[in-house]
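The structure under discussion appears below in the form of structure tokens.
A single protein chain has been omitted from the complex, and every remaining protein chain is retained in its original position.
== chain A ==
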């Protein structure tokens, strides 16, 4: 009797392998970006099959959603085809094969996946599963771990995103606001179907982002995913209708301030907990009742994450795209 989930795993893993090899062999960067999106989607499917829906959601939003978009905006600057030869190809192949074999050896003594007696399921995780209902009282344990038990890591991750924004700004600079005068250059907006569909979808995407933001305690999701989805809607709009309309709403200087404010909001929760007599990011002291303190803390920090992630993603896209518009003005018509 063959397990259905097992077959799904094999098929998805085989497809992942094929996609990875294809990416390594291709020279057409546009195709590689598309394949990397497919790779992200396949990974997300695989994570679902592993019952890690929060991870799958993140991977779908990031790997299959926003990163191909950002890559595409970079391709406008770099051109479509990879040039140069692979002089170290053999050496690199040997290195990769050795690393791969080492990884295989490493898995030989690993506990079986899903084994209830494995250390990963029987040590720290037990408390998260059994006590988080009482200590934090939100249905999604993943959110409890990410936002509270390991909330400091999540703070660090939000800072990583912020660092990415500052890094891109330091290299590409920031065009201050939409350029005045003239018609906004129309791109794919004259395709009727694209325009109608996106006009219908963009509000829904924004709404969905807000749902993910504020529903992260109950279902998969949270600030990271919500921020990425929100940014995707704005990016979609600017890809279809040009940069100016989007920048009139999401002004780059404001976005930059928001990226910083999100981190500050998150950190301020930590500062307030210290002032209230707890340790950094101890939400229990934020309210009379520790559990409602936890709820309050988690809502505020998730908001900080969402704001930083969304503004960072949009900023990075703007930084790339405004640069390629400047470099090839004719392509923006």
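In this section, contacts are C-beta pairs under 8 Å (C-beta built on N, C-alpha and C of every residue); 3 or more make two chains touch, one makes a residue touch a chain; residues count from 1.
Heads up, the rule we're going with is that contacts and distances are computed from a predicted model.
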UniProt protein name of the chain not shown, from "Phosphoenolpyruvate-protein phosphotransferase", "Multisubunit sodium/proton antiporter MrpD subunit", "Photoactive yellow protein" or "Cytochrome aa3 subunit 2": "Multisubunit sodium/proton antiporter MrpD subunit"
So which of A:2, A:105 or A:192 would be touching the chain we can't see? A:105
Touching the absent chain when the full complex is considered, from A:166, A:272 or A:296: A:166
Missing-chain contact among A:71, A:128 or A:317 belongs to A:128
Residue by residue, what part of chain A touches the chain that was omitted? 102-103, 105-111, 118-125, 127-128, 148-153, 156-157, 159-160, 162-164, 166-167, 169-171, 256-257, 259-261, 263-264, 267, 270-271, 273-274, 278-285
